[in-house]
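All protein chains but one are shown in place.
In this document, chain identifiers A, B and C correspond to the written order of the chains, with residue numbering beginning at 1 in each.
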Amino acid sequence: MGKGRTEAFSDGVFSIAITLLILEIKVPPVAGQSNRELAWALFSLWPSFFAFVGSFATILVLWINHHGLFTLAEHATPQFLFANGFLLLFIIFLPFPTALLARHLTEPGGNTAAVVYCGTYVLTNISYHLLLTAATSTQSICKDVTPRLTRRIRRAYWFGTLIYISATITAWFHAVAGVLICSLLWILWTRLSYCDKAEQK
Amino acid sequence: MGKGRTEAFSDGVFSIAITLLILEIKVPPVAGQSNRELAWALFSLWPSFFAFVGSFATILVLWINHHGLFTLAEHATPQFLFANGFLLLFIIFLPFPTALLARHLTEPGGNTAAVVYCGTYVLTNISYHLLLTAATSTQSICKDVTPRLTRRIRRAYWFGTLIYISATITAWFHAVAGVLICSLLWILWTRLSYCDKAEQK
Amino acid sequence: MGKGRTEAFSDGVFSIAITLLILEIKVPPVAGQSNRELAWALFSLWPSFFAFVGSFATILVLWINHHGLFTLAEHATPQFLFANGFLLLFIIFLPFPTALLARHLTEPGGNTAAVVYCGTYVLTNISYHLLLTAATSTQSICKDVTPRLTRRIRRAYWFGTLIYISATITAWFHAVAGVLICSLLWILWTRLSYCDKAEQK
Partner (left out) sequence: MGKGRTEAFSDGVFSIAITLLILEIKVPPVAGQSNRELAWALFSLWPSFFAFVGSFATILVLWINHHGLFTLAEHATPQFLFANGFLLLFIIFLPFPTALLARHLTEPGGNTAAVVYCGTYVLTNISYHLLLTAATSTQSICKDVTPRLTRRIRRAYWFGTLIYISATITAWFHAVAGVLICSLLWILWTRLSYCDKAEQK
């Protein structure tokens, strides 16, 4: 199993998971609504749009980071393939907490939905930790990857772990606040570079 | 992140979004209809077929234009990747307004559905403006792309903006008319060339 | 727009359309059924399985033929791209008549469902005719494609047209008979070669 094939398969899974997000936004059922009533019905779908945009941005950035991680590894060791499979499990799973959040955020059970949503990000973060470990183990790492680079990436991942756990705890007391933290953390991941050249500057 | 990978990922998203359109056409539920009644039930699904064909043609042509835009850029700058992500958000979103239109076009709330449908095209058009700007910024533009070519493309995009906004306003007064304008504008985009050679003739 | 990209995009659409077929087979809803009752409920889903397998085999063979057609063309002319888009429209559409058939074949409206199913194949067949014409027009045809080869393919297509129209008419009088003809015609398409070498023997 080459690294290239695994990457292509993962790309397929990422692009499908990100596109399936839209299936969870349900069109208001037909009940003779007037233009005004339909506009209002659409407006009250805001938790769906909110969850959709948050998960879209996150999956897109996770995909970019996934490529970054793949550049660190020279060979796909069995350990690396296993960690990648574990990561894909959560990528495929993401549309479920997104839909759960969309429907229950403004309901009495909103905190539970938000905790599950944020908790999924914690698990995704853990799977990135595992993939980083597998990619930088002595058998698979590229020669030109410096320890300084992997330390920097690891530090950013730990920072993510901390924030995602905090968001999960926050979500228990204030659902929207917790979700907002999770949804906005993708901005951090866009700043993360997997390239040594950026570091040498 | 190379340009090639981003293009392949975008292709995946386009092909999935265009195929998901069919999921929104719902089979008439079984209720002991006779052959005649079922034929009539299928016939009354015409807004679904209409929206399906319109969105199909549009996504297909947007995809062709997406490739054209990618030929203008030599490198994928972060700004370019961000604009592309913004565009993908609307491509993935398109099945929702399509389904909304399919179900509500012939209902009292038809104008709202049509305005949302046309409005999505306005936003898609804006994201193409952004991608063009990113593709032709000084860092990423190909050497053999002339200012004359980018001006011509920009002019076509502005023409599109104008028509899509007009369609959105029209949809408020006459739903079908507004949607027809949006659905037919893809014919304009098939005429648009991203190649300098065509211009030199 | 190169031929390769169009082929890759079409491959994506074919593989998604063929996989979406399964979404139309609905799990019997939970209503406290015993093992025997659930087994019976599954058994009575036979029209779904029948339609699923028929459409699966057809899309798979259409995909193989699609590749054959692409080998005939050297360049992707606009006419060729347009014909290919028209073909993709019906490939994407196929899950709908499949689901219609699955639910209504054993109902009073079975003939209507079967006519729509067979009629879709007639339209698909027409789009293959158009793609063949576009692929073998003077601007796009490969040098080593002999007129004898294109005549042989055309003849097979006309044979298909005849059978699909007959099946559509048959479906009006006997739903299952018409569908059976359509579902089994893929065997013909597996026999069709797009290669001159096979002919020279």
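Heads up, the rule we're going with is that a contact is a pair of C-beta atoms (placed from the backbone, for glycine too) under 8 Å apart; a residue touches a chain by one contact, two chains touch by 3 or more.
Fair warning: this is a prediction, and the values are worked out from it, not measured in the lab.
Within the whole complex, touches from the chain that is not shown fall on A, C. Of A:Ile25, A:Leu88 or A:Cys118, it is A:Leu88 that touches the chain left out of the display. Seen across the whole complex, the unshown chain contacts subunit C at 11-12, 14-16, 18-23, 25, 27-30, 32-39, 42, 52-53, 56-57, 60, 63-64, 67, 190.
Residue positions on subunit A in contact with the hidden chain: 1, 5, 8-9, 12-13, 16-17, 20, 23-24, 78, 81, 85, 88-89, 92-93, 95-96, 99-100, 103-104, 107-113, 116, in rising order.
As a working rule, only the chains that are shown with their structure count from here on.
Interchain contacts link the chains end to end along an open line, per the touch definition above. After Cα superposition, the angle needed to carry subunit A onto subunit B is 90 degrees, rounded to a multiple of 5. The centroid of the Cα atoms in subunit A and the matching centroid in subunit B are 26 Å apart. Distance between chain centres (mean CA atoms), subunit A to subunit C: 37 Å.
In subunit B, the residues touching two or more other chains are 12, 16, 20, 23.
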